[in-house]
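Remarks on the structure that follows.
For this view, one protein chain was removed and the others were kept in their places.
Chain IDs A and B follow the sequence of writing; residue 1 opens each chain.
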Amino acid sequence: MGGTWGRFNIAAIVLGFAFLYLPILLLVVYSFNESRLVTVWAGFSTRWYASLLSNDGLMDAAWVTARVAFISATVATVLGTMAAVALTRYTRFRGRLLFSGLIFAPLVMPEVITGLSLLLLFVAVGLDRGFVTVTLAHITFSMCFVAVVVQSRLVSFDRSLEEAAMDLGATPLRAFFQVTLPIIMPAVISGWMLAFTLSLDDLVIASFTSGPGATTLPMKIYSQVRLGVTPEINAVSTILIGIVALGVIAASIVNKRRDVLRRREENLARERGEG
Amino acid sequence: MQSLGSTRRSFAPWADPDAKPYIRFENVTKRFGDFIAVDDLSLTIYEREFFALLGASGCGKTTLLRMLAGFEHPTSGRVLLDGQDLRGVPPYRRPVNMMFQSYALFPHMDVASNIAFGLKQDGMQKGEIAERVAQMLKLVQLEPFAKRRPHQLSGGQRQRVALARSLAKRPKVLLLDEPLGALDKKLREETQFELMDLQHELGLTFIVVTHDQEEAMTMADRIAVMEKGRVMQVATPAEIYEAPASRFVAGFVGSINMFEGVLVKADGGAAEIRDRSGAPLLVGEAPAAAPGGTVWLAVRPEKMRVTRERPPEAANVLEGEIWDIAYLGDMTVYNVKLDDGRIIKASMMNSQRRLEDALTWHDRAWISFPADAGVLLTS
Partner (left out) sequence: MGRLFSALGSRLVIAVPYLWLFVFFLVPFFIVLKISLSQTAVAIPPYLPVFGLDEGFAGLVRNLRELSFENYLWLLGDPLYLNAYLSSLWIAAVSTILTLLIGYPIAHGMARAPLALRPVLLMLVILPFWTSFLIRVYAWIGILKPEGLLNQLLLFLGVIDQPLVIINTTTAIYIGIVYSYLPFMVLPLYATLEKMDYTLIEAAQDLGCTPIAAFWKITLPLSLPGVVAGSMLVFIPAVGEFVIPDLLGGSGTLMIGKTLWSEFFSNRDWPVSSAVAVILLLILVAPIVYFQRAQARARERA
């Protein structure tokens, strides 16, 4: 029983969501503008999408970004999940305080600091800036986000399930892979998706740690935006927003359907049990 | 308890046609979407009464309480308190206070602040508040805990804080939503008597919502048994138990044996029915139904006797086999399987000390009960 949903609450939500979505909506609408002037509507057109395809620089950057995002998200998910397990399971080991600090600090650390410090590390060890360094940098900050997402799921995980598995003869490793991991999988997957989009989005850290030949899409977009607002950028943005929105909506529909299915099965089982 | 009982016996405003109703629900209906929580319900409660709303979860009893507190509003019908229609009166202006099932103690305030909360809302003087809080703490015997936070208290102590908080404003009516639900059995029984003493001492009207029939029977002057948003019967605990108005009430309060049959004879103060197996059953009361109609004879287990030999002078006798025995200390409950497969429950007081019962599993046995043991029901 949520109490009453007053007029004030409804107004706050409607206005709040209008604020959140109107700018994005306008951006999408104007990507279909015929005119080169972004803010003057001159009729519907898809010409900017067509011109995107012939913009080699942009396409190259998109390809680099996709690879960086995929690799960094995958490695970050493995490392982040390990970190989450370490944080929830091992409540006392030497340096745990520092460890949890290292996990949570990157979440709020200004990107200019993270970017600069990583760059200086790469220079100090003599690693050439490029694809590898951007990927390493992205793994580092996105693994912390994965760790937080997975950890929040692990906290509510019923440990007696794992104990039951071990009681039945599974080694801790097997118990983890055969019992724990399948159950926390939705959190691991959403951690991966988060890491992927974080990498896809990042401008500041990539600008510091990337080098020639590894220009990412945000870097490309940024350099064009600095020159002025162009409908082409609107078109790229629209495609990116579309991809992310599709991914998130698809994931939530899959989750929802699994929930509904499960609830239906539970109800069925209950009826059978009573009948 | 004894002295309370004796003063209570004379308290029966519901029997007095001139008594002024204090709280009235008039044809109240409450819908949540398609769900009808309260269905055209009318009910009268008198001043200083300890009234219990008894029913299973979802029967509408809590909704009824929340309508009186002002958290829900009737879809139709009226709620009156002391003659005043409560429509449009927000919860914070009603002279009733509620003790919540979850206690709803404010976690960021200590015990004293929780108790003082309502008094502060009324703009009471500081000195007066302190005095009243001290008085309340004393009443619930929590003086040493004034500065504790709710999470530093035991379940029983929290319950007392909640009680003190809702009593601090001296409401005309105290509403208690499953007040003892979170306590363990022993504490619950003690607290029941404390609540009764308190109500009597303060002279307030208490309305308690509970799903526990024993709790309702122990504490209340009258009980309203509810089912699916309707009141099935309003009566004193003894009437509810001994003279239930319907099979539902009879089955809901205590355990009972139900004999379905056809009324074959009704004259004066007695009746005879023929049950499913064809056996005649004698009843010492005139039924409301006409001969030929279907009736039910409800007999409480403790009104029956189980014997090895057929008792010579019983009005009603049934033969069967001992199917199950539950030894409870003060009494023994027998499940006797009749030859047609029905199982009858009979309980016998263990008034004599004995370790070996005469009757044991699979013995043939007779069940007997007098004509006035049961109640004849038509619905």
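Operating definition for what follows: contacts are C-beta pairs under 8 Å (C-beta built on N, C-alpha and C of every residue); 3 or more make two chains touch, one makes a residue touch a chain.
Only a predicted model underlies this, so the values are computations on that prediction, with no experimental measurement involved.
Q: Determine which one of B:N27, B:S42, B:Q121 or B:Q141 touches the chain that has been left out.
A: Missing-chain contact among the listed residues: B:Q121.
Q: Please output the residues of chain A touching the missing chain, sorted low to high.
A: 1-6, 8-13, 16-17, 19-21, 23-24, 26-27, 30, 38-40, 79-80, 82-83, 85-86, 89-90, 93, 95, 99-114, 116-118, 120-121, 123-124, 136-137, 139-140, 143-144, 147, 155, 171-173, 193-194, 197, 200-201, 203-204, 207-208, 218, 221-222, 225-226, 229, 233-234, 237, 240-241, 244-245, 247-248, 252
Q: Using the document's contact rule, name the residues of chain B that touch the chain not shown here.
A: With respect to the unshown chain, the touching residues of chain B are 69-71, 90-93, 96-98, 100-102, 104, 106-108, 117-118, 121-122, 165-166, 169.
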